[in-house]
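Some notes on the structure that comes next.
All protein chains of the complex are present and in place, except for one that has been dropped.
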Amino acid sequence: MIGGGRGAFIGAVHRIAAIMDGQSELVAGAFSADPKRSQASGADLLLSPARTYRSYVEMAKAEAAMPAERRLDFVVIVTPNHLHFHPAKLFLEASFNVISDKPLAFNLAEALALQKVVRKSKKIFALTHNYTGYVMVKQARNLVRSGKLGVIRKVVVEYPQGWLSTRLETTGQKQASWRVDPKRSGAGGSVGDIGTHAENLASYITGLKIDELCADLTSFVKGRRLDDDANILVRFKGGAKGVLIASQISVGEENNFNIRIYGDRAALEWHQEYPSDLVVKYPDRPREVWRSGNAYNEMGAKRFDRVPAGHPEGYLEAFANIYREAFRAISAEVEGRKAPSHLDFPTVEDGVAGMLFIENVVKSAKSGSKWVKFRSPS
Amino acid sequence: MIGGGRGAFIGAVHRIAAIMDGQSELVAGAFSADPKRSQASGADLLLSPARTYRSYVEMAKAEAAMPAERRLDFVVIVTPNHLHFHPAKLFLEASFNVISDKPLAFNLAEALALQKVVRKSKKIFALTHNYTGYVMVKQARNLVRSGKLGVIRKVVVEYPQGWLSTRLETTGQKQASWRVDPKRSGAGGSVGDIGTHAENLASYITGLKIDELCADLTSFVKGRRLDDDANILVRFKGGAKGVLIASQISVGEENNFNIRIYGDRAALEWHQEYPSDLVVKYPDRPREVWRSGNAYNEMGAKRFDRVPAGHPEGYLEAFANIYREAFRAISAEVEGRKAPSHLDFPTVEDGVAGMLFIENVVKSAKSGSKWVKFRSPS
Amino acid sequence: MIGGGRGAFIGAVHRIAAIMDGQSELVAGAFSADPKRSQASGADLLLSPARTYRSYVEMAKAEAAMPAERRLDFVVIVTPNHLHFHPAKLFLEASFNVISDKPLAFNLAEALALQKVVRKSKKIFALTHNYTGYVMVKQARNLVRSGKLGVIRKVVVEYPQGWLSTRLETTGQKQASWRVDPKRSGAGGSVGDIGTHAENLASYITGLKIDELCADLTSFVKGRRLDDDANILVRFKGGAKGVLIASQISVGEENNFNIRIYGDRAALEWHQEYPSDLVVKYPDRPREVWRSGNAYNEMGAKRFDRVPAGHPEGYLEAFANIYREAFRAISAEVEGRKAPSHLDFPTVEDGVAGMLFIENVVKSAKSGSKWVKFRSPS
Partner (left out) sequence: MIGGGRGAFIGAVHRIAAIMDGQSELVAGAFSADPKRSQASGADLLLSPARTYRSYVEMAKAEAAMPAERRLDFVVIVTPNHLHFHPAKLFLEASFNVISDKPLAFNLAEALALQKVVRKSKKIFALTHNYTGYVMVKQARNLVRSGKLGVIRKVVVEYPQGWLSTRLETTGQKQASWRVDPKRSGAGGSVGDIGTHAENLASYITGLKIDELCADLTSFVKGRRLDDDANILVRFKGGAKGVLIASQISVGEENNFNIRIYGDRAALEWHQEYPSDLVVKYPDRPREVWRSGNAYNEMGAKRFDRVPAGHPEGYLEAFANIYREAFRAISAEVEGRKAPSHLDFPTVEDGVAGMLFIENVVKSAKSGSKWVKFRSPS
């Protein structure tokens, strides 16, 4: 594990997600840019001091030199955004599989470079857009793909949070301070941190690609340099329309991530805070509430259930589903087997799409909220 | 009553709203442009044939000639949009109070002209933006005005319907046919029909005025000339931001009108389909659900309750609340008393604001969805 | 109208329910046992003093003497429970149709006597078990009758309120004072006031008859003589089981009346505070939410809709549905026509069942909460 030391939030989430199914074990780490903090964090986690490294560079070197049977099967990168690219590149080039937190990189240029590295390396690269790990998100995708909604006309996706309603970054809160810093977070504030989740969720479920967008970004909290609120009109290729909202000043909201998708035959609605419910609405018959854990869900969704219906799936299990699926690929890679078919985890391509999204949103906002046409990355 | 004959929908709603509290009685009407249909409708309603008119022009003349004690106290206009202005003007100039369905008129020019007529007439003019009649909408306004939310930063207001997902207008459905016809509906489709409700609700609760907007209008159903879907970014005077969605192709939605308002101290959320609940969200304490019928609501809201808490308020009661409040003004006018203070019903000014909204939305959409600055009507 | 003067609650509800559809008008009343209060209440309601009576006895006499074309078509009784029987009998015997608030009478003996009077009179007698007026309750009944749920196995019906959590009756609150007084309310407290609604709703939807029950009644508030909390196990004829809860000390509850019915094929759930939703649950497919106002509901339900789907039905409309249906019978009676088929309003038989329920519940409670077998009233 790279990053995720004391004071970090997402590192612990990744650790639980990685071990939940008894398929992996934490054996090495470089948990902080500060070597002492790294050592202390390793000790907290009952790790051998020998494999608690002072830096990820040291770690890459040392681990690459290990005999095959002791070598890491994969590394997990849970650092702030500006420190995704370099360790990912380093470990991929040293022949390690990589699981990285999102967004993919600091900017689009890095993202495209990393894409090339991944392709060249032939290693597995998974990006933890964790919300697509929920069973009912997978079922939503299945319903769309099976044609149940007909042709998609409209997507409304919102990710409102309220935790940055005040100037939390000046209080020493570690999560806030790097997220509002353009040098560590990149060009997007709320857009990068959670807007990319919204973009990814819409894309995962519908398969639609953004054609152009018009973004109104605001920094409501005085002195904040990155956006803390984003309202975006979207036009998808093929004619569907969308509204995408990401906000970290929507006071009182926790992680009220939700999506509504309207086709010409039916619609669906899903809320991350109540993830076991997927509502399907029809023009001419009663609404349905599809629930996780049921046999009636399609195989591509229900194979991710761990417990029977009525036992709520949590955030950590959804996160672990990303890991579980990536492990199917990683095991094959490690054992030299052919990759299983029907893999379902976010990859470097999703990451590139996310960086492209951020770049275009910021471009629109900086141009006076004009419409910006997406250019395809080559 | 002008309009509201056989086959109409909103006429019956107005009739129930008007009589619910035992304060008024239907005594005369011109229910249709077709004299026979008007007579038949009058008979349906047990009206005297003598006061069932062949046209509203005839009605205005005949009723104006009545002795004071038999004269109408007010007329209700429930015709399609293109027939709001002329009867309203006619009856106002003949010294009748007027209650009119929304939007105010066919276009902004008519609206401004009507505003002048109202001012000159010194008669009461009420516009049935009925959703502001709900008790918890009134409580929402009270909470905002009392400063509970702090400075408003963001408003998300949506009015999704699905009933025009297919080309209903070609089936002879009367409600659909005039609403999609630019000659009867005006320049806005979904924007005029329900977008104005959204604009009015946001304005009613927050008091914010739109400064500029960027609108993406779509006609999803083939052959339809007016928009059936509207996604609009809004900037309010003073710095607040907004997203306004109106849609009649959001398949499976009934009247899922809802609003979320975020201040710098707290937020609120209200859904028209579950109108007795008003959710207030805080950064640092449990969410609250305020409910209609309770003594803890403020006087400006709870004076509209008819039944105790837990007995749901319906659409018709909210509608009747507009009437009930307008009647307070009309009674005073009729009896030559001073108007009561604290009147709470939509007026011609709300109507002008609505027409200004439609005009600017359409202007933005036609300009390639550019931002349009509101000009103040003089 | 008998009763319902100043300070009363349910009188106003009946008046709105009666006039909402423009089918009736209040023309006479004896609003209070206190002649002055009766006169004052009549004046409040803009009634002619000549038809505002000092007592219901006077009223019955005077109105019976009126010429046919001015005579009342029906009277409405909205007095406390101990004053239901006598005026009902009086007016029925004077050939008036009667609409009465529930419960039917003060005790079972009165109820049975009244049943005989009704039968002999051949007049219409309607009892306002208003909750069965909701459209989705009617749809629930239709679903059960159509066999959608299969054989009913279990019914859980609850009516929790909190308004009598404290000793409100000592504060002069009129509603509380008669309800907790055995001389005016009868043998049941919460059981009579709201338990009968629960019994009636279960019976209305399922058609099941209670075979035996075991009741635990409590008076939680010190000094209160009637039960303010009732927990009852029920066995229905045919083998279904039930739990019936009525409580007026369930603090914080408003009118959280709800029912769940389990068959061997499907189940349904309905909540009075959110009356437009009817949830149907299946063993092997997604839950459904049936909503009022939709064409997919059965005729026996949707003929009671006044507004389109998504415009919430309120308590008053449900109440008015009882009136609307009773009016179909009353109009026929008045005009000497044959009664329409498919009438759907509660009658004296429902009232007798309710009194039988109260009597048996109290009997069980007084016997140390033993099981009590229902005897059939002859």
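Letters A, B and C name the chains as they come in the text, with residue numbers starting at 1 for each one.
To be clear about the criterion, a contact is a pair of C-beta atoms (placed from the backbone, for glycine too) under 8 Å apart; a residue touches a chain by one contact, two chains touch by 3 or more.
A quick note: this is a predicted structure, and the numbers were derived from the prediction, not measured.
Residue-wise, the contact with the chain that is not shown comes from C:R235, picked out of C:R71, C:R235, C:R328 or C:K363. Within the full complex, the residue among C:L127, C:I249 or C:A320 touching the omitted chain is C:I249.
Of the listed residues A:I16, A:A33 or A:A64, the one in contact with the hidden chain in the full complex is A:I16. Note that of C:K209, C:R265 or C:K366, the residue touching the chain absent from this view is C:R265. Residues of subunit C in touch with the missing chain: 153-154, 156, 158, 160, 162-163, 165-166, 214, 216, 218, 220, 229, 231, 233, 235, 241-243, 245, 247, 249-253, 260, 262-267, 280-283, 287, 368-371. On the side of subunit A, touch with the chain left out of the figure occurs at residues 9, 12-13, 15-16, 19-22, 26, 45-46, 161, 163, 253-256, 272-276, 291, 293-294, 306-317. In the full complex, subunit B makes contact with the omitted chain through residues 280, 284-291, 294-296.
By definition in this document, only the chains that are shown with their structure count from here on.
Taking each chain's centre as the mean of its C-alpha atoms, the one that lies farthest from the centre of subunit B is A. Centre-to-centre separation between subunit A and subunit C, using Cα means, comes to 55 Å. For the pair subunit B and subunit C, the distance between mean C-alpha positions equals 35 Å. Note: centroid distance subunit A to subunit B, computed from Cα atoms, is 43 Å. The set of subunit C residues touching two or more other chains comprises 291, 294.
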